[in-house]
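Shown here: the complex without one of its protein chains, the others still in place.
The block that comes next holds chain A.
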Amino acid sequence: MFLAWNEMKSAKLRFLLIIGVLTLMSYLVFLLSGLANGLAELNREAVDQWRADAIVLSDESNINLPQSSMTIQAAQNISAKNKAQIAQVLLVARKRGTKIKESVAITGIQKDQFLMPKVSEGRAFNRINEVVADDSLKADGLKIGDKLNISSSDQKLIIVGFTKKAKFNAAPVLYTTLSTVQNIKYGNGNISRKGLINGVVLRDPNFANLKVASKLKLTPIESFIENMPGYTPQKISLDFMIYFLFVIVSVTIGIFLYVLTIQKVSIFGVMKAQGISSGFLIRSVIAQTFLLALFGVFVGFVLTTITGLFLPAAVPIQLNIPVLAVYGMIFIFVATLGSLFSVQTIVKIDPVKTIGG
């Protein structure tokens, strides 16, 4: 640490530049992780609010809630302790008399079951066609009392309340009664299909032991989320970018440190001639890398936090401090790993060759 630190003090510009590069890389890692997090959140925040363990959907639905269909009878036959019926249809809602349009997930639930969200503003729905909407819609200019026209249906909805964090597969959710959804889907008149819902959400840690009818499929909630259209490809792409960045970080700092080590061969040779061990020199190079990465990550973190404060709400970046901390540590670790490139060089330095004379 002594050598590492003193060297950095005496060649400030050189080391500040390296820290600068590491800062930019850690900034990129942090923003990407924020983006991955934010995009995942867009897809799953409503489901996370349910605090559910599993979901039962029709086998044919390919684990896709809007495509699933089952009878209330079948739903009642599921023997889980804590279960809630859900109906859902994805449509476009337009504020009456305006051009404000938004794709929404109209989600029918029963008010007394656990899917009922906490109403943060206004009140819960009491009657058919009343909805509690995701409060991101407020940014589009929607407010309590607004009436909504629904594409491909003549039903008119009215917003009676808002709830926080209710996006399903990136679409704002409108929570309402089961019958509202059934009316939208099948029309007022079609009595024969009134008994249909989309699925049953389970809050039961022992769901794995449950048996469901052969036309139904029991899916853990995490795989349900992973099966949402776009969710997994998006997440894999971003995660891959982050992992690849870690490799680049390791190689880049490895090259920097290797060049620095090559420049210092004669100095290391002199120290080895005096009897200073290779181990001491290797530790000092590793300590130096660690310090550089630590500074880089710290500044990157500060930059990320500042950026987070100024990002417009429309940018789906969600900074999650524990995740950033983990990525920061991985960053420092892989950077330090990069310095191991130089170990062999240091071991091989022959003091006799380098001291000359």
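Simple rule for what comes next: a residue touches a chain if its C-beta (ideal position, glycine included) is under 8 Å from a C-beta of that chain, and two chains touch if they have at least 3 such contacts; residues count from 1.
Going forward, contacts and distances are computed from a predicted model.
Participant: Between "Urease accessory protein UreG", "DNA ligase (ATP)", "Putative hemin import ATP-binding protein HrtA" or "Ferredoxin", choose the name on the UniProt record of the chain that's been left out.
Facilitator: From the choices "Urease accessory protein UreG", "DNA ligase (ATP)", "Putative hemin import ATP-binding protein HrtA" or "Ferredoxin", the unshown chain carries the UniProt name "Putative hemin import ATP-binding protein HrtA".
Participant: Return the single residue from A:I267, A:L294, A:L311 or A:L340 that touches the missing chain.
Facilitator: For the chain that is not drawn, the touching residue is A:I267.
Participant: Counting contacts across the full complex, list the positions on chain A that touch the omitted chain.
Facilitator: Chain A touches the chain not shown through residues 2-3, 6-7, 9-11, 267, 270-278, 280, 351-352, 355-357.
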